[in-house]
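This structure is in structure tokens; I'll ask about it shortly.
The complex appears here minus one protein chain, its other protein chains still in place.
First chain written, first letter: the chains are A and B, and each begins at residue 1.
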Amino acid sequence: MSVALFNALLELGDDHLILGHRVSEWCGHAPLLEEDLAMPNMALDNIGASRNIYTYAGEVEGKGRDEDQLAYLRLDREYKNCLLVERPNEDFAHTMLKQLYFSAFMEPYWQAALSSSDETIRGIAGKAVKEMAYHIRHAGEWVIRLGDGTEESAKRMKEAVEELTPYVEELFVMSADAQECADDGILPDREALRAQWNQTVANIFDQALLELPEVKYPQLGGRTGHHGEEMGFLLAELQYVQRAYPGMSW
Amino acid sequence: MYSQGLIGADGTTEETEEFLAAFQARIDREEKIEPNDPMPEGYRKTLIRQIGQHAHSEIVGMLPEGNWITRAPSLRRKAALLAKVQDEGGHGLYLYSAAETLGVSREQMTEELLSGKAKYSSIFNYPTPTWADMGTIGWLVDGAAIMNQIPLCRCSYGPYARAMIRVCKEESFHQRQGYELLISLCNGTKEQKDMAQDSINRWWWPSLMMFGPHDADSSHSEQSMKWKIKRFSNDELRQKFIDATVPQAEYLGLTVPDPDLKWNPEKNNGKGGYDHGEINWVEFWQVVKGHGQMNRDRIKARKKAWNDGEWVRDAALAHAEKRAARQTAQAAE
Partner (left out) sequence: MLRSPMLKNGLRVKPHKLQNREEKMSKETPLWEVFIRPRNGLSHKHCGSLHAADEVMALQAARDTYTRRGEGLSIWVVPSKSIFASDPDQAAENFEPGVDKVYRHPTFYDIPEEVGHM
């Protein structure tokens, strides 16, 4: 088995699961009914992608772990998601911006992964790339409306940009495992996607009357399991049934 | 997906005898009534009230199940639950749209829900403390709702009937996913099976209450039946539900919490059916009147979502105005 690929897949799988978890928290509480349909669609896309990724990670590892064992039964330090996706929802502005930042990265990522040397990766990418393109559009349109809406919405949108932009850098960081997979042509080089991310976000920010702040001190740590305080509560919820009733099937 | 026997609809109407007779003749010929058609005020009011209650039930119904999305014990179950709760939002949306054809806006209906003026199905005022409740709600609550809803696909009011056809089509997976979830628990450990039994003990009676008061106490049923808004009486549907559900409980190896439940071969014109114990109507009315365990929490959650979302809705409208102004300006150039 390839330890590097297994770990790099966990980075990807955890990003999707944790972001999907966050957006699923909105279900039933959206600002308008139409968004109560749109947000679960995004959550289902993210969680669906995580299932495919975990299943493959389990195969690569070869120890018989399935998607649920990987999703539910690790300790907090073993989750490798970037810090961006675990950030709390705060308000609709934060939520849509987080969704935009992530999908603006993942769309070109999956696009590049379409020419992976690994057939399973190509398969996962083929489905995910379309989902991410739609998330950019949906979250992007909201960022535009909130940025150029009312005084209050513009203020909230700016706050979200201030708060979340420092977490973007981690999307581009190559762990040793991700680097090894990139060298083998299995997974894309994250660093190489910077220009595309910038272009997507700049185009939307331009219409949203927002500016991308310069980040002097990026927030890093998720890839090495150094998570924020909110992550513990998220995992407590996610894992509750599996931890309270160990070894049962549901 | 959750309709309930209509509570407190006022079918009084003031049109002339000829008008009412001509309208009734259309209904009797099984003609559908469409939005622009002349209709008695009582018919319109009854529909607004019933479709509104139905829509609110879907929306409030997202809460007890939404409660478990982040805690679902497997990714497969999580995806199914999320899709199901999302469907309920969709069904609320279709139903609000159907009511809007009668000249009432979604915003007005929402405000009536939040002020406590409009009712919703009493079943959602019970809490969902365990994962097994996700199975029981799918099986019993969706099962009861389906019994109620299938006849509504033939309701005399076109937009309501069409919305219900869509709802019923989408909903076919809800009851199955709930029952399958319970099968997993019943095939599992003793703790899992106990969790399932405890859940049925809590949800059985409230599910029977979903069909509304006894026919004898349901003052507005008769007019609704005549107008073909309703096709079967509360008690008829309740009996059908019990007869269909008890064998399903037996298959799971679970018991229905009714010591008086007994097979009666004479029932249903000799086809047989179950006699059952008396429903606790005091509890039913307590919950309907707003004093169930979760009534306040449910409305509070809906108010919070609506109030917290106001700035988002306002921003979208403000942006739309700016866009439209820019487009007009561009066209003028």
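Following the convention adopted for this analysis, a contact is a pair of C-beta atoms (placed from the backbone, for glycine too) under 8 Å apart; a residue touches a chain by one contact, two chains touch by 3 or more.
On a predicted model such as this, the values are computed, not experimentally measured, just so you know.
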item: Touch with the omitted chain, as defined above, among B:Ala80, B:Ala163 or B:Ala305; value: B:Ala163
item: Which residue of A:Arg65, A:His94 or A:Arg145 touches the chain not shown here; value: A:Arg145
item: Residue ranges of chain B at the interface with the undisplayed chain; value: 34-38, 44, 48, 86, 90, 93-94, 97-98, 100-108, 112, 159, 162-163, 166, 170, 313-314, 316-317, 319-320, 323-324
item: Touching residues (missing chain, whole complex) on chain A; value: 32-34, 37-38, 41, 134, 137-138, 141, 145
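As a working rule, only the chains that are shown with their structure count from here on.
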item: Interface residues, chain B side, partner chain A - complex; value: 59, 62-63, 66, 69-79, 82-83, 85-86, 89-90, 92-93, 96, 106, 131, 181, 184-185, 188-189, 191-192, 301, 304-305, 308-316, 318-319, 322
item: Residue ranges of chain A in contact with chain B within the complex; value: 17, 21, 24-25, 27-34, 36-37, 40-41, 43-44, 47-48, 50-51, 54, 67-68, 71-72, 91-92, 144-146, 148-150, 152-153, 156, 234, 237-238, 240-242, 245, 248-250
